[in-house]
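Structure provided below as structure tokens; questions to follow.
With one protein chain removed, the remaining protein chains of the complex are shown where they sit.
Note that the chains take the letters A, B and C in the order they are written out, and that residue 1 is the start of every chain.
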């Protein structure tokens, strides 16, 4: 057991640290710490910056334009990004469709799409969920019908994050109704400017527009936009299972950003007996979340070591997802608490007035955090998975 | 909505308070506060004292020697008992078999058994659970075979609390194997000195002997000891469901005793920064449990008001059981915490030495408390019941 | 010992229930919220007609003298239907602060009861929720007073006509002695009002006061007890609102888990979902029982402040937990504006903050039971 960095890793750490030292504008930081996404323009700017440095796709193999980094290097990269209040990269292209394309896509698809993901030129969104088919994708109803050299897609997608800014969407659609419910599902790549696509925002409790319904009405796409084989789309999604642990790991590593924000807010907040940060009850609560966050960091480290050793990490990706999502909820709730009565001032009603410093981002973060135990496999589903796969129950 | 006491209830309150003022020896109090039972001798002495005052069976109708008290009076009685650090009365005779006998028993059974329960002359134990049939009584295997004017019982009972001091046991036994699993079960009254009964202690984590296995080997009892009709025993148990909410209510009302003990221990305990009771972190933790205990007291009050109004209390008995058992675990754990490093001194190894003041009762109470979420329908079972009965899920 | 509402209370309850169903149906909610102050004004006039506004005002001040239990009957309905009208601030808290406060107060309260005037309490400064932690200073100038200072948060103060401002006539922040209470009209010279909305549709403000002429309410220097007592009444009313909201959130969740299918079965058939709904309903029962006891004891004058502090803590804990779980069990759709559960969550979070959050009242409970 040895967690020390090798000399070459230390050098890499310095390099990454230097990069981040002046890469993150101050005005991004509160948003990032709240666990909220930056505006699309800012996220694209960040992606371009990374791409310019050759770091646009940290988790991809070199042959597809990735960094080819070891898990150890990834851990260092994310640690430094987290410490610098850098945002997480937008994952739909990088972690979802990119890896499917380089694993199952045609050469033409690889050549065209992959560089555009890395450069930030293409913004992808995911057309998986539907009304009535959230965690249970087998209930999918969107149909794609072959018509000559095209497919014609009809259906209704839900929870399509950032469809309103995306250039392209990857869609699961039923190409056959025979066989078991998981069969006959195909994966297709759709340009968002194809006629027949209508996007309707889903307004959410955090008052931030990040997700949508997408209606597909006779959307005609070239058959060449099918990924892999027809009817195999369900299987391609499985390649992501392995990557999901990396997404979970990376996300969990950004938890300390929120905790720093809580500390700062509590350090600013005056209370009757002195600063909030000095009150033993508050310190105990903050310490509790910080300690649990340390535990999750240790779990991430072990997950990365598994990856480095090529070992099966079992359910540990799910465990990290379970824990960081709970902790991000606790941390943002504590942030709101640290704001005190002013947390009721979400938005100014008059011109010229402004809500207090961290608001509304802290509260928006706390509200947004509620969805982290729901998306990407709810906590209940994660526990089902762990019970079945790891415990054999 | 009006929770004020009527004048006659105020008078009753004074009467009860006066009774308790000098009825509870100091040396009982720590045991009582730990949620542990007094020794059988002391419990019997307490029962006699109540019986002498005419209060031996607070929940029974007058015609069977009970007090005939209203729910309001019962609430007053238990409040005062709790405040005086009086113990809970031993419930197996008073709340379990007594009510079955006066509801379903023969006149001879009523005449003989009921007064002996009230006077403390008979100590009853319950022969329901078996290995493999704890929460699932339908899986019962003990058999009773009719033989002339007798029944002959064979079987193996588990978790028979205080069998080792009991004079009599009420036993569920199978008198027929036909029909559904709940049918063919009969309820019988057994003298503990009947030949063929063997009692074997079950040692438990709290190192207190309170429960046993009971082996019945050709135990021959008069057929007159059958309660009600043969094969109907399963149904008689149901009369207890209604009483269980009262037992839950009464038990919950004794929670403040434990909290007083925690306060006292924390007031004695010196720490670096002063007394433990003055440390804000500890005060916050104690306040949390005290506040939840207040909530449970309010739930009890509502339960009693339901009873007074003859209203259906729905699942509120189960809810009180769920909550007080969790809180008694938290309160005793906090007591152990208040003892500090000395909680590791459970028993002296040498003559003449003695463990510190509250020990081992506090720790024993904390360990014993683990069983409160298991017995009488575990918390999981209670939640199943509430889901089914109250929520229709 | 009687937990049920009496006939009159039940009628009130039914009346609010009807109003809520008509005016604040879940389907119309977003429309109602978008109306802002205009919609509120319209509904406020209706409430005045129904007599609700004068219900909590003391008879000696020309009101109906409704007590905490009557107010509970009303506020449960506000909670069930998530009505954003600031009934507690204007009709419970302000009249309690002004009770027997003299002719000026009585005159104003008459207008409060008819809905012509709304008064908000400006008690909180940067240092938090304790009534004595204030620095705003009132200088006597003959029998007039001028107040200077800042109020960090005025609950439901955005559209108020008058403010009840606490300020020091003596002492320093933290001392209960020397806290006084003043009335200030919104139009007063030297008064700046900054208006904000919160995530639950309520409209608040902060105040800056520079030499603002102010009318004293009650005895000079001795207002801390009056304020605490009035806050107790406002808090208990909010508890009833929280209970109504929790019960509605549980009912919505029960409906949802009974009908929503996943993996070929209603999700309410999964044991884990069942137990979570059970825990939600246990939390409701805790909150309801505590609130009833607090309201009833407050009504008969026997409520310890420690009991109210305890109820404030526990109801907030239960309310937030219930609403969070309601969102969780609804899944993604639970986070949407369209469904009402996320509105319950936001209201529960804000109710926690109103007049002191869980931690504040837990510390207060510890202090009061010391």
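Keep in mind that, in the parts below, a residue touches a chain if its C-beta (ideal position, glycine included) is under 8 Å from a C-beta of that chain, and two chains touch if they have at least 3 such contacts.
Just so you know, these numbers come straight off a predicted model, no measurement behind them.
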Chains still shown that are in contact with the chain withheld from the display: A, B, C
Full-complex contact with the absent chain, from B:102, B:159, B:234 or B:254: B:159
Touch residues of subunit A, complete complex, unshown partner: 1-5, 71-72, 75, 280, 283-284, 286-288, 290-292, 294-296, 298-299, 301-302, 304-306, 308-309, 315-316, 319, 322-323, 380, 383-384, 386-387, 390-393
Touch residues of subunit B, complete complex, unshown partner: 129, 132, 134-136, 158-159, 202-207, 270-272, 281-282, 336-337, 340-350, 353, 355, 363, 366-367, 370-371, 373-375, 378-380, 383
For subunit C, the residues touching the chain missing from this view: 270-272, 275
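By definition in this document, only the chains that are shown with their structure count from here on.
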Chain whose averaged C-alpha position falls nearest the assembly-wide average: C
Set of subunit C residues in contact with two or more other chains: 273, 359, 362-363
Per-residue overlap in subunit B, given as positions that touch at least 2 other chains: 280, 284
